[in-house]
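First the structure, which I've put down as structure tokens, then a few questions once you've had a look.
Excluded from the complex is one protein chain; the other protein chains are retained at their positions.
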Amino acid sequence: MDKSQVLIEALPYIQDHHNKIIVVKYGGAAMKTPELMTAVMNDVVLLNLVGIKVVLVHGGGPEIDEYAEKLGLGKVKINGFRYTDEDIEDLVQMTLCGKINKNLVAALTRAGGKALGFSGLDAGIIKAVELKTDNVDYGGYVGDVTGVNAKPITDALENGYIPVISSVALGVDREVSYNINADVAAEKLAVALKAKRLILMTDVRGILRDQNNNSSLIRFADRSEVPLLIADGVISGGMIPKIRCALEAVSGGVQSATILNGQVPHSILIELLSKDGEGTMIC
Amino acid sequence: MDKSQVLIEALPYIQDHHNKIIVVKYGGAAMKTPELMTAVMNDVVLLNLVGIKVVLVHGGGPEIDEYAEKLGLGKVKINGFRYTDEDIEDLVQMTLCGKINKNLVAALTRAGGKALGFSGLDAGIIKAVELKTDNVDYGGYVGDVTGVNAKPITDALENGYIPVISSVALGVDREVSYNINADVAAEKLAVALKAKRLILMTDVRGILRDQNNNSSLIRFADRSEVPLLIADGVISGGMIPKIRCALEAVSGGVQSATILNGQVPHSILIELLSKDGEGTMIC
Amino acid sequence: MDKSQVLIEALPYIQDHHNKIIVVKYGGAAMKTPELMTAVMNDVVLLNLVGIKVVLVHGGGPEIDEYAEKLGLGKVKINGFRYTDEDIEDLVQMTLCGKINKNLVAALTRAGGKALGFSGLDAGIIKAVELKTDNVDYGGYVGDVTGVNAKPITDALENGYIPVISSVALGVDREVSYNINADVAAEKLAVALKAKRLILMTDVRGILRDQNNNSSLIRFADRSEVPLLIADGVISGGMIPKIRCALEAVSGGVQSATILNGQVPHSILIELLSKDGEGTMIC
Amino acid sequence: MDKSQVLIEALPYIQDHHNKIIVVKYGGAAMKTPELMTAVMNDVVLLNLVGIKVVLVHGGGPEIDEYAEKLGLGKVKINGFRYTDEDIEDLVQMTLCGKINKNLVAALTRAGGKALGFSGLDAGIIKAVELKTDNVDYGGYVGDVTGVNAKPITDALENGYIPVISSVALGVDREVSYNINADVAAEKLAVALKAKRLILMTDVRGILRDQNNNSSLIRFADRSEVPLLIADGVISGGMIPKIRCALEAVSGGVQSATILNGQVPHSILIELLSKDGEGTMIC
Amino acid sequence: MDKSQVLIEALPYIQDHHNKIIVVKYGGAAMKTPELMTAVMNDVVLLNLVGIKVVLVHGGGPEIDEYAEKLGLGKVKINGFRYTDEDIEDLVQMTLCGKINKNLVAALTRAGGKALGFSGLDAGIIKAVELKTDNVDYGGYVGDVTGVNAKPITDALENGYIPVISSVALGVDREVSYNINADVAAEKLAVALKAKRLILMTDVRGILRDQNNNSSLIRFADRSEVPLLIADGVISGGMIPKIRCALEAVSGGVQSATILNGQVPHSILIELLSKDGEGTMIC
Partner (left out) sequence: MDKSQVLIEALPYIQDHHNKIIVVKYGGAAMKTPELMTAVMNDVVLLNLVGIKVVLVHGGGPEIDEYAEKLGLGKVKINGFRYTDEDIEDLVQMTLCGKINKNLVAALTRAGGKALGFSGLDAGIIKAVELKTDNVDYGGYVGDVTGVNAKPITDALENGYIPVISSVALGVDREVSYNINADVAAEKLAVALKAKRLILMTDVRGILRDQNNNSSLIRFADRSEVPLLIADGVISGGMIPKIRCALEAVSGGVQSATILNGQVPHSILIELLSKDGEGTMIC
């Protein structure tokens, strides 16, 4: 009987994750279509149903781009960061905290969950100062995270809510809000929440030993192997900052950090409740 | 993806049964071989892992027969009850409470569960008087259940234990122990524990509309349909007292009572955690 | 000694309001300048310090207007409601939940409070259907409140947070968000939270018997007097819907509802902690 | 607006003192007239209303004198202590525990407080041995405090009562009660209760740099400055033992000890709830 | 074995009285000598040790008389009450609350108990108005009990203390204290505390059918029999008001009220922990 085998495999995972915190950076491909978004939100509600404490952290580049264009604000990338001046930050805050965050909590609520939206501004959940690099002008509103207040998130989890957090931070050097990277926000929160796992949903399968060969996926990597993989060029480009987040999380006490392909339907369920799994897990 | 579909189907059942009490009468075919016994105990431990409160109630005819023969004590059935005099009751108590009960708790403990064995004699969990029918001599030690003290079972459940209960009762008319039917014990306990479900594991598939046709299984029956099914002869013989227990449980507030074939591997997992199911459920 | 007299007067009020919920609709004049906004937020933090559970509800017309203009979206009022189509609602949600709400929680946090922002979309705090009036087209996104889930707010209060709530509702007839009136949202929340008091901060002093005579303020009015005051024209124009909110709150169990002039500095402190008071209180 | 400024100043003090223990030695001038006594008791009830845990400790020389005269018992002072033989101690105990203590709890109860009277004899709250100094005869019933059992006081505070304590101690060297100094009793209790503040109400304004110049009051003194002030004669006479109590309290962990003029109406309210203050605070 | 029989008899009584409240009016003969007082206090501590919640209520005529004489105050009895003017009440309060109460708590503390002294003035434990009878002048300070606040006593019991209560009441018609009868105080407290038993320690054995025959003691009397016993003159004189207290207690829900001879050593232990007993029990 197939069904019983799936259950026999899954039940110890459910028990193992019961009451544990899993921080999921949600974005990229898994956010692109309403169908995929609804599917992921349904999976999150199911995991929450059986006592797994999922914390969602999100960014939202494409939606910001859309409004920026309408308002005649440009899109400039510097060192991987969006150039952010006062007007852009105002828009970033409105889009992340007002549009995407609330659409996510509404979707989770409709799927039967109890979701609450937060941002780094609420009760100082994420604190930052202006990011400063020699000779670089980021516009004055890109933030460098300096602290996390996890208490409102654990309070919400204890009361059974699914927290959804926008990657906007409270300025502690100036009375402004800062635009921050969502992967970094997820990593900092995972460490502060003493999460069991960090999952970075992205558009690719993980680390491939040979970029042209899908079956060369590295399923597990010890954190000590990472520097060599970077030196060898196996990890390169946009994957490097993601892997850095994964490493920081694991160094900070999170048991493992996984780069997961959000385009595979229900990849989060399979990752958490079976011995299979897509993507690369750093321990 | 098949695996995710099984999980998507199962997770709401897990949530639905979370912290609910399920009384399982364990016996007959599912008890015959050590392999099947181990498989059922493993399933019970898995269910307990995800927060489902399984209470096992057992009898044990075959083991009693074995020792009765060694000791030269006979086996006589009267109106479906074993003739039980003082010597036989002594043996019944020893076999149920000393041999089978302790083997079950040892098996559950070895499978990773925390199991505690009880009998109706412990703290008066099951109280009985002598069963008396005109002109019938049952030997003086067959009991008629008059009361249940569910407190020790709920105390054990609250502390996370899997209770395993032998169907022997404390005499309240005389200072003796009584031999009682395990199906009846399970039903009385299910009602007293305000259980969500009663599952009677047996050797047959449930109620067949046509005894010669396995595919004529009646999957669900409302309690109001039962009298007609008896009148029509669809329910007959040894199935009648089992169905009576099911009816009494449902009348007493248990949501449903299921006749389940214990010979089908993992039938209890499938019954509780999927929309499929073997056997007949009375609501 | 003057100071001691103020204290002797205030301490019983502090005791009387201790652990009581006060819902404050914040908007209008008290929101216009950053200085006044900071002053009100400081007062809220002080009240929270001594155990008074203030819940802020806000709208935000002017900020919406500003972006609407930038985006080329019009501003049309129908029956006192802003005409709201899909694009405008998108902007309303972004502005209220993303801009104003987060600016308020940031200001409260900077003043030393612990503030969390919510909207009606979070965990279904405010539920609505489309407002429908014969022959009127509101654009499809003006909502009529049908239910309130106060649990997330009481959870936040129990953990010591100051909840700040945007007047946007979760559609229960369609999968959309609705634009709702902030006075109505405040009233519905006050009733659901079993608040002690509802305070509607506005730009005027309250009900004047003679509009041209500031000293003709009606300080207290029993709810039974209101119909006559409307009939006599003493209450008229934009004051009528505000007074209706006050009446509904009082009928729903709130002890009193006050129309308060937000332009008077610290009017909320004086109103709650002294026997003086600006504005009109309906009991 | 004056009133709001007083409140804005007071609210942080209320928060700061919330649930903190303040031990007040009550006596001297503030006890002389029924009007002043009623005023102080009202202030204590107000402070208690907003969650400040006031503990009153009292002596009562004048009332003892009055009965001593009626009974023909003398009043002799030796080294600042009243000569106390068995008859005088009987009278001291009756007057402090029976008359003054009960009049104070009755006054607090009438002012709306919940007050309970204790003495050092109750549950061994204050334990003492006979005070012995070479060549001095104190009469055998003056005590030297050796221990404090603060548990009954904290139990009473947890249940919301205002404890009022007579300065009489349980003999642990002989089965008698001892007459002890009320300032000392207050200091020992403040230390044992881990009080935030000790306030010694007295008849003078505090330490004056120039006894003839009221405006030469030393408002704050660090404990390290005290020996010099004594050496310089600024602190002298009856003020010395009071200041010693203050020092011992501060050394024992109490944050500050204040010499307060009980004749100034509501001086205790002003001292605790504003930045003003009469008298001298030792930190 | 004798000893085991005493224990077998006593243990169920200990269990039966465990955590139950027993109000004991202590006075008269059992208070006369320091030896008897010490013996009774030791018994109370022993009972408290095994979880029986004894509440002591005391009066103290002889000690009042002694000081009254020294002060030249008379002793006049009217209708069984001491004539009490302001000076006498002052003395009554000092003697009961200051001398006797504190001596009792000191004795209990020395015997190893944790005792707290209270009076009717503390937190309004006993409230009264002036007793008024036509044409009778009681001096203005004899009280008629109008209410009881049992909360401070139950708070003390919950924290393991032995409460000792002086029979002085808080005036609610005038701002004075009132002299009240200790038997009445004990009865009112027993009812308010929902005590299991009331024990009135006195100098006589109880109700004798024949005053000259000690063996004619009536051991148990149903409350319905009392009027006849009064009519027959079996109950007469000073016993009548005591029996009235007993009757009121039993009518008020106390299980039984016993007149006990305090002169018999350890009579309270025997009464509570064995089937024997001196005195008369009214049920």
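A few remarks follow.
Per-chain numbering from 1; labels A, B, C, D and E assigned in written order.
Keep this in mind: a contact is a pair of C-beta atoms (placed from the backbone, for glycine too) under 8 Å apart; a residue touches a chain by one contact, two chains touch by 3 or more.
The model shown is predicted, which means the values in this text are computed figures rather than measured ones.
One chain is not displayed; in the complete assembly it touches the shown chains B, E. In the complete complex, the hidden chain is touched by one of B:14, B:31, B:47 or B:97, namely B:97. When the omitted chain is restored, the residue from B:11, B:88, B:115 or B:226 that touches it is B:115.
Checked against the hidden chain, the listed residues E:2, E:35 or E:222 yield one contact partner: E:2. Taking the complete complex into account, residues 70-71, 90, 93-99, 101-102, 105-106, 109-110, 114-119, 121-124, 152, 155-156, 159, 161, 168, 170, 175, 177 of chain B touch the chain not shown. As for the chain not pictured, it touches chain E at residues 1-4, 6-8, 10-12, 14-15, 18, 42-43, 46-47, 49-51, 265-266, 269-270, 273-274, 276.
Simple rule for what comes next: only the chains that are shown with their structure count from here on.
Fewest steps needed to get from chain C to chain E, stepping only to touching chains, is 2.
Between chain A and chain E, the least number of touching-chain steps is 3. Note on chain placement: the centre of chain C and the centre of chain D lie 48 Å apart, centres being C-alpha means.
Not a single residue in chain C touches at least two other chains.
Of all possible chain pairs, the ones that touch are A-B, A-C, C-D, D-E.
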